[in-house]
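Below are the structure tokens for one structure; questions will follow.
One protein chain is absent from this view; the other protein chains keep their places.
For chain A:
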């Protein structure tokens, strides 16, 4: 039986599994509700309670919504960053760089975060060009900038790989021509003078006299390359006073490059036809002079690290939700004491104690349920706002929509709080009607 259930579970689609998880998380609320409300019709009185202290009730539901929204926004944002960063790394099959810091190199090459890196020389290029498994060998020369946007030198083949067909204009035909990212503020025909370096240390005079003319605009990539200025790698070498990678008089742009005249590059992006070829290439090009690695795998390790961070933040969010729920339930216990005389009246009129329990439970559960549903909405808005902020800082295109994980969180909080709603309900259940009738 258990084995059959396990098999059915494994055979089910992820959406079905998520829907079942959601249903299971709601089971405690449904069972508690069924037990509390069985045979009773407390609707009109619950409405009366909700109307009687409408502002206090709104405050309670708002408090719950904020605490649930915090958790929802956190989970949605973390997932959006994970998906956005993975999407941005997609075109980078294998990176080859000087042995050292994989994460730093990945951040520089994929996410165009400014950093200095040792250069790979003609010997590495020669070895790469002799490897017939490789379908793409593209040097990446980064480190320069224009008005805060990175200027990257590479090949037209890699430009096509990362952005596909251009959205506007054409690919460069000369070394002083450039293509801009989809979100660049520049326009076709603009001329720019790249600065050496990036950020506060950028030196606009270092490449004095060098200029680029914008001739094309890439389609959106969803990553930091959308703000970049991409130029032939020969241009970058030239403005740094280096050889252009070709034999003198070759007068050409792009591969193949001449190992004897190769000035060096911080990284190569390489691709293979097959997965097996990719693993073989990684092994082949990892030695004392170079390291080859899958940025996707490096990113996964980074995500694992972020996952631990998420766990810690999720725990904090859960603690915040627990505190909010405890506060709201404490408030409800106090509020139901204000209603004590009315509940005593119900008992005097013949209402069973279970009816009073049903009224208070339904009242509390309504507030908690409203808080959980509102929390999803608050979380969605919060996640979108956070995504906008993170996008502005990282240039990653983030889509922080509400998914199953957030629905599971809201359902878990709702279920837990509906069970805890039995606390004020039982407090009202136990009160003596005669004493409360006299208290008026």
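To be clear about the criterion, a residue touches a chain if its C-beta (ideal position, glycine included) is under 8 Å from a C-beta of that chain, and two chains touch if they have at least 3 such contacts; residues count from 1.
Convention: contacts and distances are computed from a predicted model.
K.L.:
Tell me the UniProt protein name of the chain this structure doesn't show, selecting from "Putative ABC transport system ATP-binding protein", "Fe-S-cluster-containing dehydrogenase component", "Aspartyl/glutamyl-tRNA(Asn/Gln) amidotransferase subunit C" or "YhcN/YlaJ family sporulation lipoprotein".
P.N.:
Looking only at the record, the undisplayed chain corresponds to "Putative ABC transport system ATP-binding protein".
K.L.:
From the list A:10, A:34 or A:51, pick the residue that touches the absent chain.
P.N.:
A:51
K.L.:
Specify the residue from the set A:61, A:109, A:128 or A:351 that touches the hidden chain.
P.N.:
A:351
K.L.:
Looking at the full complex, which residue from A:16, A:305, A:334 or A:434 touches the chain that isn't shown here?
P.N.:
Considering the complete complex, A:434 is the one touching the chain left out.
K.L.:
Using the document's contact rule, name the residues of chain A that touch the chain not shown here.
P.N.:
Missing-chain contacts on chain A: residues 39-45, 47-48, 51-52, 341-342, 345-353, 355, 433-434, 437-438, 440.
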